[in-house]
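Remarks on the structure that follows.
Removed from the display is one protein chain of the complex; every other protein chain stays in position.
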Amino acid sequence: MIYRESGQYKTSYEADRAVFPLRQDRIGIAVIIAAAYAAGVFGSDFLLQAVLIPFLIFSLAAIGLNILVGYAGLLSLGTGAFMGVGAYACYKLMTAFPEVNVVVWILMSGFFSAAVGVFFGLPSLRIKGFYLAVATLAAQFFLQWSFNRIPWLYNYNISGAIEAPLTTLFGVPITGATATAEARYLVVLTLVIGLTWLASNLVHGRIGRQWMAIRDMDIAAELIGIRPLHAKLMAFACSSYFVGVAGAMMVFLWYGGAEYNVFNIDQSFFILFMIIIGGLGSLIGSFMGAALIFMLPIGLGIVLPAITEPFGITVGAATIEHLRFMIVGALIIFFLIVEPHGLARLWQIGKQKLRVWPFPY
Amino acid sequence: MNANTTVERVAAPQAAPVAQGGAAVVARPDAAAREVLLAVENVSLGFGGVKALTDVSFDIRKGEIRAIIGPNGAGKTSMLNCINGFYHPTEGRITFKGETRQKMRPHEAAAGGIARTFQNVALFKGMSTLDNIMTGRSLKMRANLFWQLVRFGPATREEVEHRRKVEDIIDFLQIPHIRKTPVGKLPYGLQKRVELGRALAMEPELLLLDEPMAGMNLEEKEDMSRFILDVNQEFGTTIALIEHDTGVVMDLSDRVVVLEYGRKIADGTPDEVKANQAVIDAYLGVPH
Partner (left out) sequence: MDLLSQIFVEPFALMVEMPDLLVQTLWEGFVSGVLYALIALGFVLIFKASGVFNFAQGIMVVFAALTLVGFYAMGVPAIGALVLAVAVMFALAWTVERVVLRPLVNQPDIILFMATFGLTYFLIGFGELVFGGEPKQMITDELMLPTGASDFEFGGGYVRIQHLDIAAAVIASIMIATLGVFFSKTRIGRALRAVADSHKAALSVGISLNQIWVIVWFAAGIVALVTGIMWGARSDVSFALQIIALKALPVLILGGFTSIPGAIVGGLIIGIGEKLGEFYWGPIIGGGIESWFAYVIALIFLLFRPQGLFGEKIIERV
């Protein structure tokens, strides 16, 4: 009864094309954002550091990949490496120009991954489907190799790792060892909200329509005047931008440091799984998928021992990891069979039901 | 049996649905005298050893409705594909608006003012009717990436302005009730209509229709014929159409070109084509 559009008339095309045409939706989003900020102030360090920060970062990476796979229909297996490009670019920028604020560099680093993404996206004009997926593997393995074998990228550190130096925002440390989880969380949250808003504008406008046109019927899209290479490269650029920023945030606002193998192919796959489960071509699905895939091992770690311990069986961390692989794999197949549009579609169906509740006929 | 029916239809176009609906248009005698919009000269097209088109020449004049007919596999769709740059003729040339081109990409053809619908509906299945038609406006939208990112200023103004145009098309095609429906869920006849809408959104000078009435029932065919005539008369759009329903073709078009096995066998007004012995042979078959 509460969730209704009745009585909300749209009198202009401006109002009709809003992202959240329903008042209830707008209120809901506002409440969620407010709660997210409140969590930063009242949440425990564990909640922030182990759950919310990585959730937000993975969500952003998933949004990036969703632009490419879900909206433009170009399958990429190189997400991990593009995150790496963002992270290493950010590291180089930070250490070369320490006087500029780190948030600026995190946002700038995305442009580097965008450029690299465009380069590796060039073959997408001639090849599609599986072929393109294999081509992106070239990016994955080549870039990962670069992070390891080109010492200039990690400033010739003996350890071969990159580490977040101490930096501040408004006098509060946000990267490095002394930065509190709270400060980092608030930065991450703000950046993710801002970037999600930009992504949402993109996919709801002309560029988003062009991507979907290319995805649904590339020949027809070209025949109505969409330049395929232009649209596809734009998708690679935008996608890699978000992915790269997510990578930079991952290293500087979450891990505090990283080695080349953080950005391996498993990382690529898990982000791909997030969007398959969450819903291809859906921004809210990116958040849901990230939540499910990322929270799964945490949940398993809590739930499994609780079930098995009374029977005297101890579950090791390795077993949980194996189970996680199994469950994720099974979930992928399950969602592809039962609901190829992922959690986002289930969410929509739920809303639809709520709209007519309690009188469905 | 089939061949017989066809001949009857060729011989008796007045029995065609459009004529019954009272929408018959007398072929305008001046069609042949107008300015040439598109000229196809000696075009041949081959794929490896297979020749899809051999030495075909014809022209399309401003403001006319030009039909391309012929039996299955005659090369009609290949011809349209050549015109809008999806295939490149192996020989010959195509001149559009006085410009001859060797290799033109489809999006360049679109920018030049050629729009197209497809034999098997080629809509963007994941998008709504509105978005499908809006996509047809892509070429006319200019707001840059920055404004689109912030969804403000020029981007919004542009969206609204084009939305208005798109709504006009939606009204014209009488499909406002399916504005927000994903096109994948629409029945076939409506999908064809949306596809026409998408092509119209491009405000083309030349509209290519590949079997706009295939698989439609009588009523839908009448509607579609009406839309085609309206587009031609109200917007002055030049139309080239492929259609199997000979009755419809004879009623709608000003001039007809007939292809068989990739060759042109006849060209002229519907009445001339109807009387042409080669055409009758092509449709009926010749005893060997």
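Residue numbering begins at 1 within each chain, and the chains themselves are lettered A and B in the order written.
Please note the rule applied: a residue touches a chain if its C-beta (ideal position, glycine included) is under 8 Å from a C-beta of that chain, and two chains touch if they have at least 3 such contacts.
All of these numbers come straight from a predicted model, not from anything done at the bench.
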Q: Among B:A109, B:A122, B:V231 or B:L259, single out the residue that touches the unshown chain.
A: B:A122
Q. Touching the left-out chain: which of A:V134, A:A177 or A:V356?
A. A:V134
**Q.** Hidden partner chain, touching residue among A:L68, A:M249 or A:I276
**A.** A:I276
Q: Looking beyond the chains shown, say which of A:L75, A:C90 or A:A235 touches the absent one.
A: A:L75
Q | Interface residues of chain A (partner: the chain not displayed) | A | 75, 123, 126-127, 129-131, 133-135, 137-138, 141-142, 144-145, 148-150, 219-220, 223, 265, 269, 272-273, 276, 318-319, 322-333, 336-337, 340
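Assume only the chains that are shown with their structure count from here on.
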Q) chain A to chain B: how many Å between their CA centres? A) 43
Q: Using the touch rule from the top, collect the residues of chain A that touch chain B in their complex.
A: 12-14, 17, 198, 201-202, 204-207, 209-210, 212-213, 215-217, 219-228, 281
Q) Once bound in the complex, which stretches of chain B touch chain A? A) 84, 86, 105-107, 109-111, 115-116, 118, 122-127, 131, 134-136, 138-139, 141, 143, 145, 148-151, 155-156, 158-160, 163-164, 167, 198-199, 202
